[in-house]
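First, the structure itself, so that you have it in front of you.
Note that one protein chain is taken out, while the other chains of the complex remain in position.
Let's turn to chain A:
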Amino acid sequence: MTDRSPSSPSIARGPRPTDRARSDARRPSRGTEPGPSSSSGEPDPSVRRDAGLAAERVSWGIDGRLILDGVELAAPAGAVTGLLGPNGSGKSTLLRAIAGIRPPDDGVVVFDGDDLLRTGRRARARTLALVEQDASTDLPITVHDAVLLGRIPHRALLAGNSDADRETADRALARAGAADLADRQIATLSGGERQRVHLARALAQTPRLLLLDEPTNHLDIAAQLHTMEVLRTLAADGVTVLAALHDLNLAAATCDHVVLIAEGRVVAAGPTEQVLVPEIIEPAYGVGCDVLPHPRTGRPVLTFSPAATIPVA
């Protein structure tokens, strides 16, 4: 199936410099793309400013503590961008700042040339959707009605759902793989099913910018892959997708770009293969990290070891 034999030396730890050199040699040369910008400050220059999302100098603090400290982020249109970072690095806060739920204290968020934070709330809700973690309700509501909530920004506040709204909701349910759940009560769904419904609700908003906060949490591996595949097809349709992810390997397998943040600052940003490398991951997460090529896709696969075992280079 694959003509590349697994590179055993990088599994059984060899001397690190050799390892590094080999992985560099293996990486296909991408002459047009510059390397990752490994310090905060510079947006990824491989990204066109006018198409897609660009956040500049975004800062947000609470109780005198800066959670986001001058974040520069770009997510190109028609691509899946992964937002990575350790717990508490500010991923959720950044998504909420971009979505305007907690407007940043400072900074600009531009999408397709429009200043999102100066856009009216309803117009913004027609442009972007946010899938949050752990959104729940005690109310008795069917899945279909829950997905129809996504149409609220698209209709007059006094109007009811039109047939077109219902069709949009049906399509969103189908796309999220939740069509068979339509008549179920939200309260009866499993965690994974609920996650699909939240995705469908966001899709019913027909957003051009889709933000997701850990959309694969609590999902089994098949559901994780399904979710990411849905995001890939959305991106193929031109939607700008920015997803905060915990699982670095999921990001490695499915994201076009990744942005790595730690302590509220961008540590690295760029094409996935160039950011998910040991030199960047090890200090950001405080672990040992080796990167192997996937035996079939050639995409990076990350393995981890406790930080203490890393020989100091």
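One rule holds for everything that comes next: a residue touches a chain if its C-beta (ideal position, glycine included) is under 8 Å from a C-beta of that chain, and two chains touch if they have at least 3 such contacts; residues count from 1.
Criterion: contacts and distances are computed from a predicted model.
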Among "Bicyclomycin resistance protein", "Iron chelate uptake ABC transporter family permease subunit", "glycine dehydrogenase (aminomethyl-transferring)" or "Zinc protease", UniProt's protein name for the complex chain that is not shown is "Iron chelate uptake ABC transporter family permease subunit"
Filtering A:Ala51, A:Ala179 or A:Leu292 for touch with the omitted chain leaves A:Ala179
What is the set of chain A residues that contact the non-displayed chain in the whole complex? 79, 96, 99-101, 121-126, 128-130, 132, 135-142, 144-146, 149-150, 152-153, 155, 157-161, 166, 170, 174-177, 179-180, 182-183, 187, 198, 201, 205, 222, 225-226, 228-230, 232-233, 235-236, 253-254, 256, 271-272, 296-297, 299
